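The complex appears here without one of its protein chains, the remainder shown in place.
The first chain written gets the first letter, and so on, giving A and B; residue counts start at 1 in each chain.
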Amino acid sequence: MNIETSEFHWGMVIDLDRCTGCGACVTACQAENNIPISEQDGIANGRNLHWIRIERYWEGEFPHVRARFLPMLCQHCDDAPCEPVCPVYASYHNPEGLNGQVYNRCVGTRYCANNCPYAVRVFNFFNPKWPKPLEQQLSPDVTVRSRGVMEKCSFCIQRIRRGKEQASLENRKLLDGEVMPACAQTCPPQAIIFGDLNDPDSRVSKLARSPRRFRLFEDLGTEPSVIYLKGGGHDHPG
Amino acid sequence: MEILGVFKTLDSAAAAIDKLIAAGVTEERITSLSSVPYPAGVLIKKKRLPRFYLWTLVFGGGGAVLGFSLAAGTAWLYPLQTGDKPIISIFPVGLITYELMMLFAIIGTLVGMFWAMRLPKFNRQAYADEIGDGAIGVLVTAEDGPKAEEVRESLRDSGAGRICNGEEGA
Partner (left out) sequence: MTTRANRYDAVRMNREMLSSMSPPTWRWYLLAAVLGAVVAFGLYAFTVQVTTGMGVTGINRPVMWGIYIISFVFWVGLSHSGTMVSAILRLSKASWRRPILRGAEAMTVFSISVAGLFPLIHLGRNWIFYYLLPYPNQRGLWPNFRSPLLFDMVAINTYIIGSTIFLYIGLLPDLAVVRDCSSGWKKKIYAILAMGWRGSAEQWQVFSRGSTLLACLIIPVAVSVHSIVAWDFAVTLVPGWHSTIFAPYFVIGAITSGVAAVITLMIVIRKLFKLEEFLQPVHFDNMAKLLLAVCLLWSYFYFSEVFTTWYAHKPIEWEIFSFMSSRYGIMLLIMMLGNTIVPIIGLCFRQVRRSLPALLVITLLVNLAMFIERFLIVVPSLSHKNIPFIWGSYTPSWVELAIMVASFALFFLLYTLFAKFFPILAITDVREQEEVLLGSQQNGRTRLETLVKEE
């Protein structure tokens, strides 16, 4: 038995105190990862395919009301509930701490989506379609998924691959901040930071040690690799 | 060779068997053919059965080994981490082992039963269609020659409606 290991453990920090809920990450992700455009009724029927979404919650009663934004994407759990339930290993754990999804293996049992407490897995109910001329801008680095398969955020694995290839060509180690998923790259207030959690000096590791840190549904024991930062309610009256 | 006498009623068949035994044919060489099972002793004493349940045990054991190697062996051949589960996890391996053990034990029982009943047998054997409709067959194994003739005589005396040899009938 030969289990692969890796020096990396990719992780992400999302600073909710910086997030403005602008939705730029959603658009960037859509463009980067060849995500089909959902029409209005697709979204109404729960068939949209966004890999990242901005969850908007309202706090308080009018007029003391405030919107809260929570960017939600695959949490790349270390003990991911979606992985062991897949009968064909389409969902498996990558040695770099990523929660891999192999489209070619997927037969579409949708068990993984049921078992994901974050509900971030999306299913291709139909073959993907892009209105003209959007089909011209598909990224050649990313597979276009057919109907019947499950998909989700990959932490832009194609960019991680490219970054590692570039570093090994130049015979050096991958620098911190060299690899950035589309959402982190595009975030105007820089609320999303991506990096190697195994490197204690990386920016993401430093931020992950912040006292403002929390992870979603930590009681479920899924050990997510996405860490949220949120301050102690200074803007709450009372 | 096998000699079959067909009797209309249970009592005449029983009387024929008694007569054969009195004439010196051992009970091991006699069996009854019927379309319903009669309790042991009504026609023929309980026969010693081959131990067909050994097939169940052997097949069940084989199924357990197969189940274990499928669940544990294939995971070991292609180790892929899923969640925090060990590559060879105890509960899944146990469940698959159990299911395949039961499956093969059932198949083994089927094979064992057919083996003990000496089935399937598609070539012609001593049989008469009336048996399906409630007639009783008395089947005697005897060597060719005078011995067989004696048995045939005895069955005819007991009132067998029809007597046929192993190769006749369907």
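Definition applied: a contact is a pair of C-beta atoms (placed from the backbone, for glycine too) under 8 Å apart; a residue touches a chain by one contact, two chains touch by 3 or more.
Not measured: the values here are computed from a predicted model.
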Which candidate, A:16, A:31, A:85 or A:167, sits in contact with the chain we can't see? A:85
What residue numbers in subunit A mark contact with the hidden partner chain? 45-47, 53, 55-57, 70, 72, 81, 84-89, 105-111, 113-115, 117-119, 121-127, 146-150, 217, 220, 222
List the subunit B residues touching the unshown chain? 10-11, 13-14, 17-18, 31-44, 46-47, 49, 52-53, 56, 67, 70-71, 74-75, 77-78, 80, 82, 85, 89, 92-93, 95-96, 98-100, 102-103, 105-107, 109-110, 112-114, 116-117, 119-122, 125, 127, 129-134, 137, 139, 170
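Here, only the chains that are shown with their structure count from here on.
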Would you mind pulling out the distance in Å between where the CA atoms of subunit A average out and where those of subunit B do? 64
For subunit A, which residues are in contact with subunit B within the complex? 1-3, 77-84, 86, 89, 91-93, 95, 223
Can you list the residues on subunit B that touch subunit A in the complex? 76, 79-85, 87
